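Yeah, one chain of the complex is gone here, protein chain that is, but the others are all in their spots.
Chains here go by letter, A and B, matching the order in which they are written, and residues are numbered from 1 within each.
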Amino acid sequence: MTPLLQVENIAKFYGSRIGCTDVSFDLYPGEVMGIVGESGSGKSTLLNCLAGHLTPDRGAVRFDTRTEGLRDTITMSESERRMLGRTDWAFVHQHAHDGLRMNVSAGGNVGERLMAVNARHYGDIRNEAIDWLGRVEITEDRIDDRPTAFSGGMQQRLQIARNLVTGPRLVFMDEPTGGLDVSVQARLLDLLRGLVREMNLSAIIVTHDLAVVRLLADRLMVMKDGHVIETGLTDQVLDDPQHAYTQLLVSSVLQV
Amino acid sequence: MISIENVSKSFVLHNQGTAEIPVMQGASLMVSEGECVALVGASGAGKSTLMRMIYGNYLTASGRIMIGDVDVASAAPREIIQLRRRTLGYVSQFLRVVPRVSTLDVVAEPLLATGTDADEARAQAETLLTRLNIPQRLWALSPTTFSGGEQQRVNIARGFAFPYPALLLDEPTASLDPTNRATVLAMIAEAKTRGVAIIGIFHDHAARDEICDRQFDMTKFTPGLAA
Partner (left out) sequence: MSDYNFAYLDEQTKRMIRRAILKGLAIPGYQVPFASREMPMPYGWGTGGVQVSAAVLTPDDTFKVIDQGADDTTNAVSIRRFFQKTAGVAVTEATSEASVIQTRHRIPEQDLRADQILVYQVPIPEPLRFLEPSEVETRKMHALEEYGLMHVKLYEDISQHGDIATAYAYPVKVEGRYVMDPSPIPKFDNPKLEMAGIQLFGAGREQRIYAIPPYTQVVSLDFDDYPFRASKADHACDLCGAEDSYLDELIVDDAGGRMFMCSDTDYCASRRKQGHVGAQGVPYEEDAA
């Protein structure tokens, strides 16, 4: 079976400083990969390299495109990469402001990706927007409100709807629950779990919160100082950590 | 069906002075279809550890653990995920509760994950919950607030929802009253008849003797405990 994403030897340097290095893994359809690490571990750098926001200094990121099989997204033209970013890929930012148009209504935000791939029927676009807002638990009466009128959790859910409306196969998430209240986080994670399963999504989630990976990720990569120091099944890495740093990380989490 | 060949494991605790604790050495065991084997041995002999190694939850240091054609000890994460989805079920000692997911959805999940139609999955979940005496009024609630026994029964229902060819049961009758205990033992017996290979840990000796075909003494393979 072809992997959906094939990451080979990705490295990014800032002068002599290592952003991330020696990262390789395969991701298959329906798999969720968590990347954990503390500040400065290189996890966000890695995510941005994978998602095409940064150009890595080395390595390949091959994606199984719908029409041409595995293609290295780093050597793709900018036009193709941007198209990928609007259709097959999705990116959920930590701060909703980065992932939404704050001066456009919720319906417009969700409809934008549809209009970008030539949807031209207002009624149909609006109905799909309503449907998606419902799936992320935002009521229909909010469809014409701007995101500035939403709470943080709602903005985040709107971001998810906006990203998933074109049925992407791969979702990148950067600290999706960061900055949200605990109860709001729980609701968001549940939603993500459900959507990932329903839509058979693959996802790469960067977080420093081990509870998030326990809940969402099948596989886990632990990063420290730009290196991947341990990788495996989520429950295995968390229950039977091999590396000293992983053991430290796991034992540091407070039990409630 | 399940073939454990010469497996070993030790834990290295890096942040506690790099203490190395060997927990298993050279353990071998074969379980055929329709057989139920009990892991026995004193507390600390490694029964739960072996079970977790079979499930891939713990890494195996050396040896092979064959479930059908797959060697869990050396398989890629993807293969183990597939294995857990369709081949190997695991009823742990404690239900890991996710808040906001209803009991019905908890039990239906293994079916939904393997592509069963949503209505069908829910119907099967309802049947199992009824059999295990979880009242209908609780089905829409999250198991977060249930008693230990209720949580355990939900856990068992989930473990038996999908017809796995191999099952791992860690203390399945703990916290259960006699009626439910009997129900669970009947469910295990039915699984055996279907040809499921089962490995279990039972502190309940009567249950163990009733349902298990043989016992596997872990003590022989535990360094420091071996007679």
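Definition applied: a residue touches a chain if its C-beta (ideal position, glycine included) is under 8 Å from a C-beta of that chain, and two chains touch if they have at least 3 such contacts.
What you see is a predicted model, and the numbers here were worked out from it, not measured in a lab.
S.K.: With touch defined as in the header, list the contact partners of the absent chain among those displayed.
M.R.: A
S.K.: Check the options A:107, A:153 or A:176 and report the residue that touches the missing chain.
M.R.: A:107
S.K.: Contact with the hidden chain only, please: which chain A residues?
M.R.: Answer for chain A: residues 78-79, 82, 86, 101, 103-105, 107-108, 111-113, 115-117, 120-123, 125-126, 143-144 touch the chain left out.
As a convention for this text, only the chains that are shown with their structure count from here on.
S.K.: Give the list of chain A residues in touch with chain B in this complex.
M.R.: Residues in contact with chain B: 26, 28, 31, 186-187, 190, 193, 197, 215, 218-219, 232-233, 235-236, 239-240, 242-244, 247-248, 251.
S.K.: Which of the residues in chain B come into contact with chain A in the complex?
M.R.: Touch residues, chain B against chain A: 11-15, 52, 56-59, 77-78, 80-81, 98-101, 112-113.
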